[in-house]
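With one protein chain removed, the remaining protein chains of the complex are shown where they sit.
By letter and in written order, the chains are A and B; residue numbering begins at 1 in each of them.
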Amino acid sequence: MKEFLPKRIWQWFERTRVGRSIFRVGLPQSNLERAQAMVSSFLLHMQPAKVNRHSLRASYSFGLGLISLYLFLILTFTGVLLMFYYVPSTDHAYNVMKDLQFVVSAGLIMRNMHRWAAHLMVIFVLLHMCRVFYTGAYKRPREFNWVLGVGLFLLTLGLSFTGYLLPWDQLAYWAITVGTNIAAYAPYIGPELKYVMLGGNAVGQEALIRFYALHVIVLPAIAGFLIAVHIWRVRKDGGLSRPDEAGDTVQQVELSQLPTSKTYGLMELARGTTPQVGRNPEDEVFAWPHLIFRELLLFLLVVAAVLFLAVFWNAPLEELANPVHPPNPAKAPWYFLGLQELVSYSAFWGGVVVPGVLVLALVLLPYLDHNRKGVGRWFARDRVVANTIFTVCLVIAIVLTIIGTLFRGPNWSWQEPWKKPPAVTESH
Amino acid sequence: MNPIAPDKHVSRRGFFELTLGWIAAMFAVCASAVGAVRFLVPNVLFEPSLVFKAGKPEDFPDGSVTFLEEERVFLVRQGNTFRCLSAICTHLGCTVNRTGQGYHCPCHGSVFDDQGGVKSGPAPRALEWFLVTLSKDSRLLVDKNQRVNSDKYLVL
Partner (left out) sequence: MTKDSLRKFYVWFTVLGLLVGGLVVLGYYRDEDREWKDYQRKYAQEEIRRASNPQQRALAERIPIQIRQILLPDLNRVDRCTTCHLAVDDPSYGGYPQPLAYHPLHEQHPVEKFGCTVCHRGQGRATTAADAHGNVPHWDDAMLPLKYIQASCGKCHQAADNPGAPELARGQQVFEESGCRGCHKLAGVGGLIGPELDKVGARRSPGWLKEHFLSPGTVTPGSGMPPQKFSEPDLDAITLFMLSQVGETTPGYYASMKVIPGVAAGQRLFQEKGCIGCHSIAGKGGTIGPALDDVGSRRSPEWMMQHFREPQAVTSGTVMPKFGFTEEEARALTDFLVHLHEQNVASSLPSAMNPVERGHEVYRNYGCAGCHGPEGKGGVPNPNAKTAQLVPDLIHVADGYTNDELKERILKGQREITPLDPNRPQPPLYMPAWGGIIKDAQVDDLVAYLMSLKPKGEESGF
């Protein structure tokens, strides 16, 4: 039986001079070529040529990191397109939202995709972090990659928060007003931080242009760079964490000890446990096609999910921002509502101590946790103390966020979401 | 692990799925790309419309040449005839001025006669005349999409 047509066309193309100049290795036919395909391609070389079977198991990683990456790519794509219309001016920003909805072809869907992908990214980055914690994957030699991951989590929040202001509607205006005021509770630097962030004392034109610059260039550039390093480190630190890895001694291979007659260009001569060093070859498969094809499928799945949300649900857009008439209650973006709930009890503890300690604990976690057992298994018995502490913190954070989001009515009073809110006394 | 055998024996079902899969994926990619391009093609313009109402005929006195700033045209009335002359120099797009009986371009010195014809200077062509009709609410309707000869009048 003949090869099917697109493949034959492709094979013809990659044999031409142009094709060979673009793709250094053609569609791989042998194991050598499969390895070369990974290593010689700029986009693929961040990943190893061979991966452990364990790493491919969906029930281990759930692809959460990849999903976060794909959401970042979707956000970049839709974000750049939206930039062609957006004007970071208090006079025009809101009108642009209306025009996207009413006159620009696919404008509303583009904005919906951007909005929903942004919310999903916050959720999936958090889930990814939980996965890494519960499988003990942050332990040696992956400590620093965890720290990078915490940085990326904060960047994700920053990207979402700065983007929140851009539609310049009531939702945006008051969420940012509340959010920046939570930041102002930090001792010493808090008020200055808010002042610099907003370019003034209140949210206005200056704040809009600052948030815009942060949102479209500063934060994405940093995040893009860190994501590349993060993925590259996954490979350099020996692929995804595995259960039997904890007992392995990490070998530092000295280049000078290697026979000089061989070329090690394709080999993984890096510090740490690598697929090639000290591993059983039977556990390894070629990244092409096993990993790459799975990644492709997951990408399609993520795009489909975001499209589905964007086609059927519209991104919120409230009235034009009005500094005189705050909504009651004025709420921060949902992922900060746990903090806002805490701040409603105690500004100092909720706004400063708790978030500060949490971030610091997350950053230092891999260096504080001396227990080397329980890597590569979900909820390992050896890690019951760490898992319990993490779970308690997580549950508290989720419960606070849910309370802040759903159970807080006018004047931040308790309000069951299924009951009608009481009439609010309006001050003139 | 088993070395991968060349796919000599792709079943009929596999062949069907493979082809359909690639067609679907290619379609999705192309449709998204078309969507992105369509997104960038504006549906409305935030510039003066090319078709515009210049005003009531009686707003323009007999024998007058009126410059309409925003639309960059001259409205010419002679007796009960109306015409509309472009004020954009055919050389490099500057706005020409009315001088005496003709028009003069301040950028590179092209001189046009009262019919828009080139008298001197670098302009390659005469100034353009646009179609003038009467709108349903009895106003002069200029359509800058439609160029006409200088001897085409709206007669009222």
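Heads up, the rule we're going with is that a contact is a pair of C-beta atoms (placed from the backbone, for glycine too) under 8 Å apart; a residue touches a chain by one contact, two chains touch by 3 or more.
Please read these numbers as outputs of a predicted model, since none were measured by experiment.
Student: Over the full complex, note down every shown chain the hidden chain is touching.
Tutor: A, B
Student: Which one, A:95, A:201, A:388 or A:411, makes contact with the chain that was left out?
Tutor: A:95
Student: For the chain left off this view, which of A:67, A:93 or A:106 is in contact with it?
Tutor: Checking each option in A:67, A:93 or A:106, the one touching the absent chain turns out to be A:106.
Student: Who touches the missing chain here, A:32, A:80, A:213 or A:297?
Tutor: Answer from the full complex: A:297 touches the omitted chain.
Student: Touching the missing chain, which residues of chain B?
Tutor: Chain B touches the chain not shown through residues 2, 4, 7, 9, 11, 13-14, 17-18, 20-25, 27-28, 31-32, 35, 43-44, 46, 48-49, 52-53, 135-137, 139.
Student: Of the residues in chain A, which ones touch the absent chain?
Tutor: Residues of chain A in touch with the missing chain: 91, 95, 98-99, 102-103, 105-106, 108-109, 169-170, 289-290, 293-294, 296-297, 300-301, 303-304, 307-308, 310-311, 317-319, 325, 423, 425-426, 428.
The criterion applied here is as follows: only the chains that are shown with their structure count from here on.
Student: Roughly how far is chain A from chain B, centre to centre by C-alpha average, rounded to an integer in Å?
Tutor: That pair's centroid distance is 46 Å.
Student: Contact residues on chain B for chain A in the complex?
Tutor: 1, 3-4, 6-10, 15, 18-19, 22, 25, 28, 35-36, 38-44
Student: What residues of chain A sit close enough to touch chain B in their complex?
Tutor: Its residues touching chain B are 1, 3-6, 29, 31, 77, 81, 84, 99, 103-107, 110, 282, 284-285, 300, 303.
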